[in-house]
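Below is the structure I would like to discuss, written out as structure tokens.
Presenting subunit A:
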Amino acid sequence: MALIEFHLDSRSGVPTYLQLANQVRHAVQLGILRPGDQLPTVKEVVSGLAINPNTVLKAYGTLETDGIAEGRRGQGTFVKSSAPAPLGDDFGNLRRSLRDWFGRARAAGLDDRAIEALLSEQHSSGSAKRVA
Partner candidate 1 sequence: MTWLGWRLQRTETIVALGIVALLSALLVPTGINMWDAYNHGGLGACLGANPGFSCGNRIGNFRAQFQSLSDLANWFTLVPGVIGVLLAAPFVADLENGTYRLAWTQSITRGRWVFTKLGLSLLAALLAGGALTLLFDWWRGPTAHLDGRLDTGIYDSTGTVMLGYTLFALGLAIALGVLWRRSAASLVVAFIGYFATRILVDYKLREHLVSPLTATWKGAQQPAFLNDARILSLRATIHGHEVLSGGGGGFIGGTGKVGAAPGLKNAIFHAVYQPNSHYWPLQLTETALFAGVALLLIAFAAWRVLRTD
Partner candidate 2 sequence: MSAALETHGLGKRYGSQWALRDCTLEIPRGSVTALVGPNGAGKTTLLRMAVGLTRPSEGSVRVLGLDPRADAAETLPRVGFLAQEHPLYGAFTVAEMLHVGRSLNPGWDDESARARIAELGLPLKKKVRSLSGGQRAQVALTLALAKRPEVLFLDEPVASLDPLARREFMQTVAEAVAEHELTVVLSSHILADLERVCDHLVILAVGRTQLAGSIDEIVATHRLLTGPRDSAEDVARVHEVVRESHAERQTTLLVRANGHVYDARWTVHELDLEEIVLAYLGQDAARRREAVVS
């Protein structure tokens, strides 16, 4: 039985392979996946989601490049021992400031949609945008 299950948001505009990779990253951060754990096999993912196997391979490929997972020939893909540690109290400060910010946003009258729009605007202006 696979340790985690993937889901897809076909409307998000985020490429499938990225969604899969992010979900693995997220699981590692939350401690659901630990170093040495095996990621779902290509067949398991493909069977559950009816997607192209190459997409899974691409997702796992980026995880390998980022040092989060490693492929072992004939066995599968596993979480690397050197993967970033799960979020713990190390990020307590960040958590607190986020809570404060949300409090202020609500007080300013922003609803969920407005908050989301603000967040994604700041988030994407942070990452590089490639044009054609």
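Everything that follows uses one rule, which is that a residue touches a chain if its C-beta (ideal position, glycine included) is under 8 Å from a C-beta of that chain, and two chains touch if they have at least 3 such contacts; residues count from 1.
A quick word on the picks: all candidates are chains of the complex that A comes from, given by their letters.
Keep in mind that what you see is a predicted model, and the values were worked out from it rather than measured.
J.: Which numbered chain among 1 or 2 touches subunit A in this complex, counting any copy?
T.: Here, the candidate touching subunit A is 2.
J.: Touching candidate 2 in the complex: which residues of subunit A?
T.: 8, 10, 13, 16, 42-43, 46-55, 131-132
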